[in-house]
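Just one protein chain is left out here, and the rest sit where they should.
Note that the chains take the letters A, B and C in the order they are written out, and that residue 1 is the start of every chain.
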Amino acid sequence: MKKNHLKIAVIGGGSSYTPELVEGLIRYYDEFPVAELYLADIEAGADKLRIIGELAQRMIDASGKPIKLHTTLDRREAIRGADFVATQIRVGMLDARSRDEKIPLAHHLIGQETTGAGGFAKALRTIPVILDICRDIEELAPGAFMINFTNPAGIITEAVSKHSRVKSVGLCNLPISTKMQIAELYGVPQSDMFIEIVGINHLNWTTRVLIEGEDVTEDFLNKLSGAKGTSMANIPDLEWDSEFIQSVGALPCPYHRYYYMKEEMYREISGHYQETGKTRADEVKEVEAELFEIYKQPEVNSKPAQLEKRGGAYYSEAAVQLMKSIYNDTGDIQTVNVRNQGIIPDLPGDVSIEINCVIKSDGPHALAPSKPLPPQIRGLLQVVKAYEELTIEAAVKGDYASALQALTIHPLVGDERIAKEVLADILEQNADYLPQFQVRAR
Amino acid sequence: MKKNHLKIAVIGGGSSYTPELVEGLIRYYDEFPVAELYLADIEAGADKLRIIGELAQRMIDASGKPIKLHTTLDRREAIRGADFVATQIRVGMLDARSRDEKIPLAHHLIGQETTGAGGFAKALRTIPVILDICRDIEELAPGAFMINFTNPAGIITEAVSKHSRVKSVGLCNLPISTKMQIAELYGVPQSDMFIEIVGINHLNWTTRVLIEGEDVTEDFLNKLSGAKGTSMANIPDLEWDSEFIQSVGALPCPYHRYYYMKEEMYREISGHYQETGKTRADEVKEVEAELFEIYKQPEVNSKPAQLEKRGGAYYSEAAVQLMKSIYNDTGDIQTVNVRNQGIIPDLPGDVSIEINCVIKSDGPHALAPSKPLPPQIRGLLQVVKAYEELTIEAAVKGDYASALQALTIHPLVGDERIAKEVLADILEQNADYLPQFQVRAR
Amino acid sequence: MKKNHLKIAVIGGGSSYTPELVEGLIRYYDEFPVAELYLADIEAGADKLRIIGELAQRMIDASGKPIKLHTTLDRREAIRGADFVATQIRVGMLDARSRDEKIPLAHHLIGQETTGAGGFAKALRTIPVILDICRDIEELAPGAFMINFTNPAGIITEAVSKHSRVKSVGLCNLPISTKMQIAELYGVPQSDMFIEIVGINHLNWTTRVLIEGEDVTEDFLNKLSGAKGTSMANIPDLEWDSEFIQSVGALPCPYHRYYYMKEEMYREISGHYQETGKTRADEVKEVEAELFEIYKQPEVNSKPAQLEKRGGAYYSEAAVQLMKSIYNDTGDIQTVNVRNQGIIPDLPGDVSIEINCVIKSDGPHALAPSKPLPPQIRGLLQVVKAYEELTIEAAVKGDYASALQALTIHPLVGDERIAKEVLADILEQNADYLPQFQVRAR
Partner (left out) sequence: MKKNHLKIAVIGGGSSYTPELVEGLIRYYDEFPVAELYLADIEAGADKLRIIGELAQRMIDASGKPIKLHTTLDRREAIRGADFVATQIRVGMLDARSRDEKIPLAHHLIGQETTGAGGFAKALRTIPVILDICRDIEELAPGAFMINFTNPAGIITEAVSKHSRVKSVGLCNLPISTKMQIAELYGVPQSDMFIEIVGINHLNWTTRVLIEGEDVTEDFLNKLSGAKGTSMANIPDLEWDSEFIQSVGALPCPYHRYYYMKEEMYREISGHYQETGKTRADEVKEVEAELFEIYKQPEVNSKPAQLEKRGGAYYSEAAVQLMKSIYNDTGDIQTVNVRNQGIIPDLPGDVSIEINCVIKSDGPHALAPSKPLPPQIRGLLQVVKAYEELTIEAAVKGDYASALQALTIHPLVGDERIAKEVLADILEQNADYLPQFQVRAR
């Protein structure tokens, strides 16, 4: 797509993550020369947007790169004519996330931002807003790529693919982290490594590892014995059982802990909440408050180290790598969320999957998995994907039946009576953000 | 297949259910004129076989039908040249079932004969024996139909279809009971009704109901509001929530209660066990002891009414109907377990499904479902089927990894740490019946 | 659907076939008590409609059955509130068919009414009219079943299923003829026979034959050695080669001769045309003229024997059987054209197939084939189905590209240069009937 005047819009530009993104854009400027960078946010985020905007401007000034920065509360201005629209919104902000984590706990379920009943609630709030953004992109920047970081990223990607004509790619920092950790484990540069990642967002498996072209998958699974394996800042770090990992025949992703170690994860999360009165959202709020204090300081003109505590490492790396590869028609392999279309024949054709793709200027081209999925992976993947399909149906149509079924078949709920109670709480406590359920929410 | 000298072999002929089967054979003699009936059992069941044999002889004598009865401990004699081989075995007898129910309870899981960790243990014990029987049928009665009632009937049918050349059909009394209950609900004879049943054994859904050709599915789902719906003697009878049933869009089978109402079912079962010190198997043992006392009485020459308490109503009805329709090339519709072959495209081709079939003399011809399965049905079906595939793999190969994964992804377990502990108990307490796991079981 | 006042509409009621249909309605009156029979036709067919109407009235009078007959040029009046709408139209009448047969011959291709370039032209003319009729049914008789005899019946069924909400079933006399011939071959009543027919309209295979429940397929294929096999009045009757039939492993339908014996069929058809200057349509015109002379005679009050020369034997049998089974919720097996939906997994889900179905009051329920299709059947089926899909696309959208590709890949054309020339002639000579291609046609 090489072109002279590259414009990027960031929807949710007032996010505390934005400095990382800006830092990436500066670092890779030579290969990806952004001319115009628009940070857009809503009225309620105006203050944060101002702080972030000032910090970003200082960072750009310090770098000497000729990136022109704009902050705006007018989303359409940001989108108009953009080449890339990055979406990193949080409908209802951290308060809503805090509720997403607490409601399930009140029903003795895991409360988590992106999966289970919490992730479900987030999806209900977020999908309508994202589809609104898509309407703007279709009108004002029909050729743009939408790069979505907003969670639950797989569900959002699928909703966009099913209900809009926008070219979108869903992105998560988890695959890139997994690659880095495996490369470190083997002491090789990433370029000497190839790993096969198959699944859906926050539920993928590393099914093969090649180091310098040698298939070391078996050795790799042995190495993980008793190790904590890959980890994310957000997820309590329980060890994988060696025999269990062998029996999977693949490395589960960190989020699998919520499924495979459901009981212990619940105890950890609810225990922590009972002890401290805080969930992860509450702690993130504190981290963010600190961060914004730092961001405000006029002498700060680079991404502060404290940002790492926030989680989401490599988000910017993942995002800039993807845009850079599209821009330069690079043809390298990245693991992103795309429409299935038969690549995983065990899932419907119109759903999103997370899969290795060759990134060309027209977007990602998926690599077919080298082997059929074994039943232990297939079965779990299918039931969680069915949950995702129902969640999208519920979010788009405000359909209570789909919502109730989504929660009922989700492995972290799995009981219709509990599902019904949790759903009642979710609909009530999110009523302001769920106009599509208006009648029901009362 | 009409022929002069019809021979039937019943493997597990000493079962307390046998009188019901005999009663059915007598009742339908004119359409299905059995010449030779062999009841075969193992040494350990010799006493029961003798009692059953004597009762059966009295029943036949009283009927005046020229059925020649044989009891034998030599399975091969029974099978040689048979037209139908009915299998109704219980490897490890009721003591093993009692353990199947108690081991899961010790890990705070539902303990049930055919599903969850209990059904899994039963499958591990049963599959090798059933495949042994298949070897005999392949050799001694290669044209015979094997009619399998042994639970878990779907898993057994799939194991036979994957690992033998025997023509087999899996049978359950649940679909026939569902039909009877719906017919009663509408006050029509079964012949005026058509219901679509789709799924797998003990996890099927009634997706459409036609009464006198009118599609009354919606009305039917309304009618179930608050009703106890269909029920089985074996399953605690919790009411279905009206809104929930509407959201499924189909009638779940009674065994769905273990999935959809997991928590409450667990409380019921474990509560009952704590109160009485007994599980269902223990109670069945008492019922059986009583039954055999009655069976022994020389004046008893018909199926005693007490047999109904035993559960399994209509087993004989289902079995005789099936054999009768094959024998007479009837072409009526029955719901049985057969190889999928694309009929439910969401499942692999080589697995078993429970589906409406037209019964011809060459066996069942499956009727394609009238609509694709909705995600709420598809997802649950897929994950449970994956569990079943893994269970068969584990049972046939004695493969620990498959066994661990089977339990881990089963919705009634769903946690690898618990799965591992339960599996250890299952392997240890069933060591005598699991030579295929010999090395591990120690 | 049992009801008091059964109304049937016949679109194309002036057809010479109608007396057969009327005869069937009279014969089966007790089981299928038609109260109102509407024969509708277009202005151009008014004379024929009058003659047919008068004959039909005499037939009904002679029978004493209380069927009320109406003839009308107002299609909507006929359709309003109908329970069944039978469509047997011929857009462009026999003159158009004559052209359909002659245009291909001019390019050294087989010219035939329902397949190849001739059937293609017929489809282009017919689909828009049929979809117009569907619009009326959707509005005026939304619950009606449309029973389509109009050729090419498979393509029409698929077009209706893809582009309307009408419940339609496609019907052909070929499967019923095949059954009758096989029953005769074995000297058994049809009720003692079961044959498996798989494929698409005018391209189906009889893959299994069971006589009194015995699988005699192999014997059956042997029996056909050198025999003329099944035949249709319309199709030159070349003998099947014994070795060839064995290698197919199934009985091809009579229309297969156009594919499997392409060269000889071409020689026969073109030879006959060169000799007589007539194609089948021209001969049918003469037969029809004769028939209508007979129909006019006031003393004729039954279906005249001469109708048999017309071809299309058992059309009425097939039609009345189907309507009767729907009306009575019979549950018998008939071979009809329905939406695939995965029943033949080698074809797309939304296409039409010809397959054994259990006929219930809500319509046909397809029986899954007992075995996967072998490559020799699969490959031919797939390429002809792709032709059909392209033809429908061309007919509905007036899309030249689809039309050209349809002809190019059809095995009876198979060359793009010839396809282009034939297509030009078809579009030009049918311009009056192809408004959708308007721009191009000039």
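For the reader, a short list of remarks on this structure follows.
FYI, a contact is a pair of C-beta atoms (placed from the backbone, for glycine too) under 8 Å apart; a residue touches a chain by one contact, two chains touch by 3 or more.
Just so it is clear, the model here is predicted, and its values are computed rather than measured.
Counting contacts over the entire complex, the absent chain touches A, C. From the set A:183, A:210, A:287 or A:431, the residue in touch with the chain omitted from the display is A:210, counting the whole complex.
Touch with the chain omitted from the figure is made, among A:300, A:358 or A:396, by A:358. Residue C:247 is the one among C:190, C:247, C:297 or C:438 that touches the chain not shown. On the side of subunit A, the interface with the absent chain consists of residues 1-2, 192, 194, 210, 212-215, 326, 329, 331-333, 341-343, 345, 358, 360-362, 365-368, 370, 372, using the contact rule stated above. Mapped onto subunit C, contacts with the missing chain fall at residues 241, 243-244, 246-249, 259-264, 346, 375-376, 378-380, 382-387, 389-390, 393, 400-402, 404-406, 408-409, 411, 414-418, 420.
Here is the rule we go by: only the chains that are shown with their structure count from here on.
Annotation of subunit A and subunit B: not jointly contacted by any chain, touch as defined at the top. Each chain gets one centre point, the mean of its Cα atoms, and the points for subunit A and subunit C are 55 Å apart.
Contacts with at least two other chains are made by no residue of subunit C.
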